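Worksheet: one structure, shown below.
All protein chains but one are shown at their positions in the complex.
The letters A, B and C name the chains in turn, as written, and every chain counts its residues from 1.
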Amino acid sequence: MVQQMLGVKINIQGVRPMELGSTIRPGLVQLRVLDIDRSVNFYTNILGLIYVGHTSDGRAMLKGYDEFDHHSITLRQSDSAGLDFVAFKVANNEILEKMMKETLGFGYRVTEIPANTDQPGFGKRYSFQISTGHVLQIFSEVELAEKGPMIKNPDIWVTPPHGMRAQRMDHLLLYGPNIAEAESFCKWVLGMYVPEVCNNPDGSRLGAWITGSNKPHDIAFVEFPESGRMHHIGFYLNDWTEIGNAADWIAINHLKLDIGPTRHAITRGQSIYFWEPSGIRIEVYAGGYTAYPDHPQRVWDASQIGRGLFYYSGELIPSFFENVT
Amino acid sequence: MVQQMLGVKINIQGVRPMELGSTIRPGLVQLRVLDIDRSVNFYTNILGLIYVGHTSDGRAMLKGYDEFDHHSITLRQSDSAGLDFVAFKVANNEILEKMMKETLGFGYRVTEIPANTDQPGFGKRYSFQISTGHVLQIFSEVELAEKGPMIKNPDIWVTPPHGMRAQRMDHLLLYGPNIAEAESFCKWVLGMYVPEVCNNPDGSRLGAWITGSNKPHDIAFVEFPESGRMHHIGFYLNDWTEIGNAADWIAINHLKLDIGPTRHAITRGQSIYFWEPSGIRIEVYAGGYTAYPDHPQRVWDASQIGRGLFYYSGELIPSFFENVT
Amino acid sequence: MVQQMLGVKINIQGVRPMELGSTIRPGLVQLRVLDIDRSVNFYTNILGLIYVGHTSDGRAMLKGYDEFDHHSITLRQSDSAGLDFVAFKVANNEILEKMMKETLGFGYRVTEIPANTDQPGFGKRYSFQISTGHVLQIFSEVELAEKGPMIKNPDIWVTPPHGMRAQRMDHLLLYGPNIAEAESFCKWVLGMYVPEVCNNPDGSRLGAWITGSNKPHDIAFVEFPESGRMHHIGFYLNDWTEIGNAADWIAINHLKLDIGPTRHAITRGQSIYFWEPSGIRIEVYAGGYTAYPDHPQRVWDASQIGRGLFYYSGELIPSFFENVT
Partner (left out) sequence: MVQQMLGVKINIQGVRPMELGSTIRPGLVQLRVLDIDRSVNFYTNILGLIYVGHTSDGRAMLKGYDEFDHHSITLRQSDSAGLDFVAFKVANNEILEKMMKETLGFGYRVTEIPANTDQPGFGKRYSFQISTGHVLQIFSEVELAEKGPMIKNPDIWVTPPHGMRAQRMDHLLLYGPNIAEAESFCKWVLGMYVPEVCNNPDGSRLGAWITGSNKPHDIAFVEFPESGRMHHIGFYLNDWTEIGNAADWIAINHLKLDIGPTRHAITRGQSIYFWEPSGIRIEVYAGGYTAYPDHPQRVWDASQIGRGLFYYSGELIPSFFENVT
């Protein structure tokens, strides 16, 4: 069994197979949307991403104005909205291959996706399904975007930030079963750490916020009976003032607000949740503490999760544990 | 009848008896609180007002750090929380006397409160009850506060803003019957104007936002069957960032949030509502458009009031029309 | 002599001929620019004004996105950059006529400019030159702009704020001789008041900040030997965050910065000065206290003017008293 095998590894070796710093960031997310033209309009003109191009099979590629990589979001038309996969960029090819082997060793089946096939500009990716039912991928190479940040005597931006002024894709919150295993996988195979957790009264995990960087989370999991669900995808804004601007854009464009503007005590991020045209929950997010792997882990009791998630009201909003795509 | 008498005045004279600019601002509010020590602690250490002193009968006097007048808030211990009165500062003594006569002419009974009696530092006030059941007062003279803003080569503040950093008492929203008459009184006797209104389908007023300045409202009324109710008292913060700071103070001090942070489309103000220890609804407020008396009046349909009040969700929160003190 | 005559008026009558509230705001400024196409590009695409149209003689009309009036800025091509005139909107036609007569009585020659001649959408204006050599005008009627703020169930903006996101033309600082007379004119004829002044050691005025509203200044004067000079025209931004955004636009567009970002202790405004393409000094301005006519006048010693103008460095920047158009 995977968990046992993992436990053995930890107990015997005392160190994780992959070091901190192995996983750089979530670098690519493919979303299923119901109407791709309407979605491209939303993600570019309202959320403020940059349109990169369409793939030959009609998917749309997008990126934040402050992202260097070829693209970070792919939209695919489908009958049901949701997450196809999230792919992590890892430090280099050597680590990619080692991580693939550790994934196999963790008990997951791995598929190789050759370079420049379904995702233009991207090198080889390894794809696998984790305990929560989500498809994760890893890759180490991607071309630089044409419209990325300047490198030579750089200005702070090239294309004026517009709409909600999203800078980059930031993180995902995924819902599914057995998040304890997913957390272990992220730590021991992806080389990430866990700045903040929420525990049930019996000590089991209700939620885990996981990062490979100084961001408080690159990915998070909440325990949920149904497999492979996405709670939200988060995009980064500059500060609380931009959170206010995003809220104005929600109102003016008659988008449906879910929750906020508010602050999470968990991660300390300032946040709004709302629904994009296909019914995917989007978070625009700012702030958040500077996480360090040597900091004590912050621990929440499930009884305090309302305050942890919605710091201002302190009350759990039931829809937060429902309405996942 | 008052309304008829007023109509006659308007039709015949074509001009209002009191000119724009006659009423400067809401300058003094007396609130009933349940536990005066606890309230003084809240208003000074959390909201950020400055403590001025106690009256000989045990009421507490407070002011914002950016207010020049002796005090702007008086707290009185009582068994029921709520509003005793709101007093407007008018331009000068001549206008005060004329306004008193116009108030009588409007049909209201006027009481004179001599200088330096119940409100140290304040000159003579005239007091009267309007159609909505609220006690309004007018005065033209008040001493300068000892801890007011600097005048000679001034720094921007003397006492560091602290807590929620409330700069000043800003406005009140009052609930009561026959707000059409209250609106007329504010316009024709107090010399104010009405930048924004909300109308019922039959054309009657549901709400009116009224000002004597470039602020979008100095006082507002919402039609309500019960007499003399206060919806909230609003304090001014510098900007949306300070709204966020106030929300943090709400959370950290375990105060009960009512609504927000959000923006009103009405007034455009950015806002949080929460409950102070006695159960009075406090608003901390920032932004708001620069109102001018020659600007067209903004008009809301009652069907759109949810969006007008809570721009981001666009949905009316029922408690907004309940829970008034 | 004008000053004596004025003094007589004040001493005898004890009240100003025009009441506070008579002048609503500076409503129209005509600027001379060196290259009108380049200027239109700057004022619309970088400063963020809205293009209204060209007059039949090739001048360009512009407005802020949050201004109701037909236009507030007219650009006229010329060989020398600078100010043609600033026109104030007054409360109504009756006040306009009375103010014209008081202007004559003050000793100034008045010219009438009929409605809808050189300034489309504007009613009759009266024009006159004051002691400092500047041309001031007054008018009471102007058509509403097509692209003005919404009135019916209004959104907070219609056209997304862009570039530096200037909301409105806010104020001017004019340099010229005998500002004491100009100040008197603004007070006694325009019905404005003077929240803040700077005095020379001999008690004479070095500068005066004058308003007809709750803004800390609608117009300001600094004593200067040359006649009719404009130091800057100021446009209003939402807050300090927008000041930062404007600074970014200055840098990215390689505009020449003059001073800032900084705060004035005088008015408390947060500010940047920079040069538009014709060499006119532009200020983008946010904040500023809420002025009230009953507040004590803030008084600066000339020796402290460096701190008054540039609060952070506290040092006078010589160019501030030079380089006026």
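By our rule, contacts are C-beta pairs under 8 Å (C-beta built on N, C-alpha and C of every residue); 3 or more make two chains touch, one makes a residue touch a chain.
Just so you know, these numbers come straight off a predicted model, no measurement behind them.
Checked against the hidden chain, the listed residues A:Arg38, A:Lys147 or A:His295 yield one contact partner: A:His295. Residues 155-157, 160, 162-163, 239, 241, 248, 251-252 are the ones on chain B that touch the missing chain. Counting over the whole complex, chain C has residues 239-241, 244, 247-248, 250-251, 254, 257, 260-263, 265, 270, 272, 307, 311-314 touching the chain that is not drawn. Against the chain not shown here, chain A presents residues 19-21, 24-25, 66, 68, 89, 91, 144, 149-156, 168, 213-215, 238-241, 263, 265, 268, 287, 289-290, 292-301, 304, 307-308, 311.
Assume only the chains that are shown with their structure count from here on.
Chain centres computed from CA atoms place A at the largest separation from chain C. Rounded to whole angstrom units, the spacing between the C-alpha centres of chain A and chain B is 45.
Taking each chain's centre as the mean of its C-alpha atoms, chain B lies 31 Å from chain C. Multi-chain contact residues of chain A (touching two or more other chains): 239, 241, 248, 251.
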